[in-house]
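A protein chain is absent from this complex, but the other protein chains hold their places.
Per-chain residue numbering starts at 1, and chain names A and B are given in the order in which the chains are listed.
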Amino acid sequence: MSQGRFVAKRVFQGVGVVWGVVSIVFVLRFVTPGSAINAVAPLDADQETRQAIARELGLDQPLHVQYGDYLVSLLQGDMGFSYVRGQEVATLVFSKLPATVELALAATVVAIGLSIPLGVVSATRRNQPVDWLATLFSLGGISTPNFWLGIMLILLLAVQFDIFQTSGRAVAAVEVAAAVVGPAPFVDRLQAWLAHITLPAVALGTYFMALVTRLTRSGMLDELGKPYVRAARAKGLPEVVVRYKHALRNTLIPVITVLGLQLGTLIGGAVITEAVFSWPGLGTLVIDSINLRDWPVLQGSLIVIGTSFVLVNIFVDVVYSALDPRVVND
Amino acid sequence: MLSDRVRRNLASEFRGSILAKLGVVLVLLVVFVAIFAPFVAPHDPTTQSLDNAERPPLGIVQTEQRTTSEMVDGEVQTVTETVTIRPDAAHPLGTDGLGRDMLSRVIYGARTSLIVGVLGTVLAATVGVPVGLIAGYYRGRIDDGLMRFADVSLAFPSLVLAIALIGLWGRASVAVPDPFVAAGFAQEMPETFVLPGTVIVVVGVVNWVWFARIARGEALSLRDQEYVTAARALGADDSRIIAGHVLPNAITPIIVLGTVQVAAIILLESSLSFLGFSGTTLSWGFDISQGRDYVSSGQWWIAGMPGLAIMVAVIGINLIGDWLRDALDPGIEGEGGA
Partner (left out) sequence: MSDKTDRTVDRRSYLAAAGTAAATALAGCAGDTGGGETTETGTESGADEETATEPAEFGVTVTMGQMDSGLDPQNHAETNTNIIVGKAYEGLMDRDKEGGIVAALATDWERVEPGVARFTLRDGVQFHSGDPLTAEDVAYSIRRIVFNDVGIASPQSTDLGTLEPREGDSPPPVEAGDGEVTVRFDGLNPIVFQLFATNGEILRQSWVEENGEDYINRNTNGTGPFRLSEYDSGNRVVFERNDEYWGDVPEVTETTLNASSESSTRVNRLLADESDIVTNVPPQEVARVNESDLAEISSVPSTRIIFLQMRYDVEPFSSQAFRQALNHAVNVEEIVENVLNGFGSVTNQPTLEQFTGYNPDLDPYPYDPDRAEELVEESGFAGAEITLETPIGRYLKDVEIAQAAAADIDELPNVSCEVEQREFNALVQDVTAETIEDRPHFNLLGWGNAEFDASQTITPLLSSGGDLTMLKNDEIDGLLADAESEADREAREEILQETNARLNELAPWVFMHQQFSVYGTSTDISWEPRADEFIDVDTVSQM
């Protein structure tokens, strides 16, 4: 099939998954201890408020009607109301989403940008000091809890050596980009942005980086031992071409598969990283909402997180199919 | 269950690899310490001793400025003095902010991590493997349906889903009597240890998909093998075929995945404890969250020791996982994560 049809098929599957996500969250509402009203009403709500909530939730309606209403509101962008915070859930959740996306992207860029070269170098200079270091580092990286790493990074690089900021988010990436107009604000904003995002991105990205390094290394070693590599060298192709155009490309395919699967870890890791660095994103919102028993916001966050994950996976699959046309014919 | 060829591979990989040996040593150490905690730990990990707080580990002499205060005539007066705290051989890894022994807490923390790690993995496997085998064996609509459900499960990152579930269901835990103390040994140790039940169930529920996928993959490739089709022709019952023929041959990648999962679940549990979502306070992650406030004032060991413990345990398990993977089948996609 053509790539276009492949993409369409993946999108269609993605929609199905999103529908599944949304439905599970709907079910969660009834799994909350106490009635479904408790899932929405704050603890100190009086009778009148509770009745109003019951009416709004349509709890007196049959189940399939409730479900239908729920889906319809979601399509209209209405995720309910947080009585605890006194705000629309959708407003709250989408206002925090950019911060998390920014952090996750930064971590991914850091991770992939460093790990693939490291993995390649490690494979091509096997058993030399570089390889040992890389192996050690990547073993440590997948074994270190990222919140602990974050705390240590803060201690070392933000407190002892005042290089980075200890916490918070001052400037959004888009603000940095927008300031490209003039040199002065651009540099200032860029500096502020880097000072705040570097440590959390590193803490979040380390697991990923270690994982990809390991995979790239073992993948490259496999590929470099294969017959077609010997054949290519025999043909007189320059080593660089052999390694990067052929071997690496074939290595990246399984690596990307795993990356896609690991994205969940990255988003989950973002939750903890946000907690350590007081990064005001979805992760912080999720934790705060649980502590405040603000279930509507928790549900809204789950929906947004799940949907984002599906979107990213579709994207990864498209990249995957570009690298390996064989996939399209699945 | 493990063929001779497999056993030989395992042995030869092991012999040839320093890292594999190291992994086994580390894991055996952690397991031993976790099981025999009441004997290995020098003190009761929950006993506080307020005037013995913040003692450094052996080999480090802590000199710090300490400010104390008292109220005189309605005003707060402070006195700052330089205080030297020497380590104490009774507390080789130091003490925390309430004077509890760090070594004992690290040892008992191993119990929590190992129990949650192993039981959680077993639960995930118990749920995931049968589902995957059925999906792969029968294919068709059953397969489609189960795999769609798996996709939806995967859409929620495990930590987020775990936090949400614990938030909704609470942190129920069970106080299990310590068998050694009950039998009359180590009487000064705690009589019970806490089994964080909800956490175990949640981490199991959250990780079943990885096992399902592996099992499904194996079932898909094995269903067309000769011995399977022969058994079917002979009229054997499906479940007996799956259990008797498919499963034993699928076991090796499942074992490899299992080790990776234990490591991942240990990390997941420590994250949950760190955030305060665990049912027990005797946990590495919890100690790190307590120690966080002391890191910048110089008492780095309160957060540092449990962190190192996590690293040791997880590195050991990962090394074993690498050994198993190299020996059993280098082509396995073993990186199921949490």
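A few remarks follow.
Definition applied: contacts are C-beta pairs under 8 Å (C-beta built on N, C-alpha and C of every residue); 3 or more make two chains touch, one makes a residue touch a chain.
All figures in this text were calculated on a predicted structure; none of them were measured in a lab.
The chain that is not displayed touches the following shown chains in the complete assembly: A, B.
Contact with the chain that does not appear here is found for just one residue of A:Q61, A:Q128, A:Q191 or A:S278, A:S278. Only one of the listed residues, B:R7, B:R66, B:R86 or B:R240, touches the absent chain: B:R66. Note that of A:A52, A:V159 or A:L311, the residue touching the chain absent from this view is A:V159. Considering the whole complex, the residue from B:G59, B:G74 or B:G140 that touches the absent chain is B:G74.
Mapped onto chain B, the footprint of the missing chain covers residues 46-48, 50-51, 53-54, 64-71, 74-76, 78, 80, 97-99, 276, 281, 290, 292-299. Touching residues on chain A toward the chain that is not drawn are 42-44, 46, 81, 85-88, 91-92, 95, 154, 158-159, 162, 165-168, 278, 280, 284-285, 288, 291-293.
The working rule: only the chains that are shown with their structure count from here on.
Centroid to centroid, with C-alpha atoms defining each point, chain A and chain B lie 23 Å apart. Of all residues in chain B, those touching chain A in their complex are 148-149, 151-152, 154-161, 163-164, 167-170, 263, 267, 270-271, 274-275, 277, 285, 288, 292, 295-296, 300, 303-304, 307, 310-311, 314-315, 318-319, 330, 333, 335-338. Contacts from chain A toward chain B in the complex involve residues 13, 16-18, 20-21, 24, 28, 31-33, 139-140, 142-148, 151-152, 154-155, 159, 211, 215, 222, 254, 257-258, 261-269, 271-272, 275, 283, 286-287, 290, 295, 298, 302, 305-307, 309-310.
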